[in-house]
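We show some of the complex, not the whole, and keep each chain where it was.
Every chain is named by a letter (A and B) in the order it is written, and numbering of its residues begins at 1.
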Amino acid sequence: MLCFENDYSEGAHPAVLRRLVETNLTPQPGYGADEYSESARAKIRDTCLSPTADIYFISGGTQTNALVIGSLLRPYEGVVSAVSGHVNAHEGGAVEFTGHKVLPLPHHDGKIAPSELRSFMGGFYSDPNHEHMVFPGMVYISHPTEYGTLYTLSELSAISEICHEHNIPLFLDGARLAAGLAADGAELSLPGIARLCDVFYIGGTKCGALCGEALVFPKGAPEHFLTLIKQRGALLAKGRLCGVQFDALFTDGLYFELGEHSVKTAMRLKAGLLERGYTFHIDSPTNQQFVIMPNSKLAELTGKVRYSFWEPYDNDHTVIRLATSWATEMAAVEELLAILR
Amino acid sequence: MLCFENDYSEGAHPAVLRRLVETNLTPQPGYGADEYSESARAKIRDTCLSPTADIYFISGGTQTNALVIGSLLRPYEGVVSAVSGHVNAHEGGAVEFTGHKVLPLPHHDGKIAPSELRSFMGGFYSDPNHEHMVFPGMVYISHPTEYGTLYTLSELSAISEICHEHNIPLFLDGARLAAGLAADGAELSLPGIARLCDVFYIGGTKCGALCGEALVFPKGAPEHFLTLIKQRGALLAKGRLCGVQFDALFTDGLYFELGEHSVKTAMRLKAGLLERGYTFHIDSPTNQQFVIMPNSKLAELTGKVRYSFWEPYDNDHTVIRLATSWATEMAAVEELLAILR
């Protein structure tokens, strides 16, 4: 069975696993105070050119999103997000469970438009009834988005500027950041993100780790953030588990290499599908490809290929998602293309 | 440096790690639907003699406690716990963050007394003002307790009976259950616990796993529990991480063996300390030992032994905790005893 269902079907990259084995029996303090976490933090600070950043490792993306949003917002505030944002659509109400509203903006291939953000913020404060409404207290974006698309440098700069005019933080969800950094034409680098965002995370789960996201506060974390992590159940006793993995991922550029591999395989898949006349729901430069498939063709895939249902397109077509990852072999892509001949 | 600070200083038992390596590249569905999780569930059901139990793997103890308590309680209910219970004292308010009160009962070496529970429940319902108060909606106990002590079968039966008279669930926190099962004189087995409790968990983090607790609902989980896990940020995309580990722990009795090892080393330590005239704050039959140490002696340990401060005893003494684990070598115990001569 070919597996293009998602980018978290395998375990960890072998180098990551190897490092877990090597360090396994060395006793370490708990809760993220271990030497591996410290080393990983130092490497990430270097890579981000953000020498005083506070960094925490959290086990997964929804956990991280709810923790950041619920901790940074004041009680009368909500988080602005694309209506298609993961926090608005696919996290089982994790943000609302922390007591806060998601304030949805329209999405454009998964992205919010700076001009619409600006007019939303302006409209809010000029509404004479705004004290009866939820204040926009943070902007959340995902990069790559849920549709695999990327913000340009000028878009991120504009969003950052709007946030800072209104004195609210900008939060970038980088669950799939490795693919976003590696994409052809990508304008955003880790130092650029660290400069423009107030908080962001570098996804490990979807790029070579068993679990874990590196949460970075370039300008410093909120007070007593460790207690907030504990309170939300997100503090691993064996913090070393994430520390070791990120230490390995940020050694010798492994993280970037894995991102590049996921994009390279995706681009081969995309090119092959275009050659074969398939059309795409969205033009994604990263590891997620959204293909408009004839339903007849879909039936043929059964038992041969695992993919994700995305949404119905019309009576005869369905949008499916084909995802590659650090673990996708190029041979598997060719095999898939052969099936989709 | 000798390490008796806690039972989560090392990584995973080598057999667990080996299994992670072996299964690493086999693609699996996410979110706990992988074959390793299924296999682990089957083994745990067998071991618990609880063939229809629902089982979920959660990354850590606080996460599990907050999830269970917040999900099962109705909005007007709180959870009854010993005042010393982990959920009341050391989880940064994780239960209250879900909107529920912890209703504290006195503790007796970490345990609640069935008679006091009965009289609390009776007193609540006979108070004419009880509709203005938080209803007791669940009983939480830890076994072993935070003081390393164990409930007897008759105590657990009595508590279970009181819960069921009032139609509220009994929840057992088994973060250190392996040690509790292995202790000399332990009266509670997994099948016994599964019979008397409505929900409990089998701790992996503190017994050989990198992370993970196996949450067991012998009579079935609440509706849409997967969504609740997701909502609280506790759903790992790579559910296999916990599944593989518990599958290894429940193969060939490894889990029980590790628990026995932790108790055996602790009992040697205890016997050695008694011989040397040390006294104990509490008589614990499990892997946590609470020693009343002269402060002068404590000073000598600096730089040689890692231990946990517990609480001041008097002007000249301090209660410290010495913990063993699956990874503690007997030679290290002897070395510690040599230092404490």
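Heads up, the rule we're going with is that contacts are C-beta pairs under 8 Å (C-beta built on N, C-alpha and C of every residue); 3 or more make two chains touch, one makes a residue touch a chain.
Remember, predicted model here, so these are calculated numbers, not experimental data.
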Homomeric assembly size (copies in this file), of which only 2 appear in place: 4
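By our rule, only the chains that are shown with their structure count from here on.
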Distance between the centres, which are taken as Cα means, of subunit B and subunit A, whole angstrom: 33
Touching subunit A in the complex: which residues of subunit B? 1, 3, 5-6, 8-12, 14, 17, 20-21, 23-30, 59-67, 91-94, 97, 205-206, 210-211, 227-228, 230-238, 240-241, 306, 327
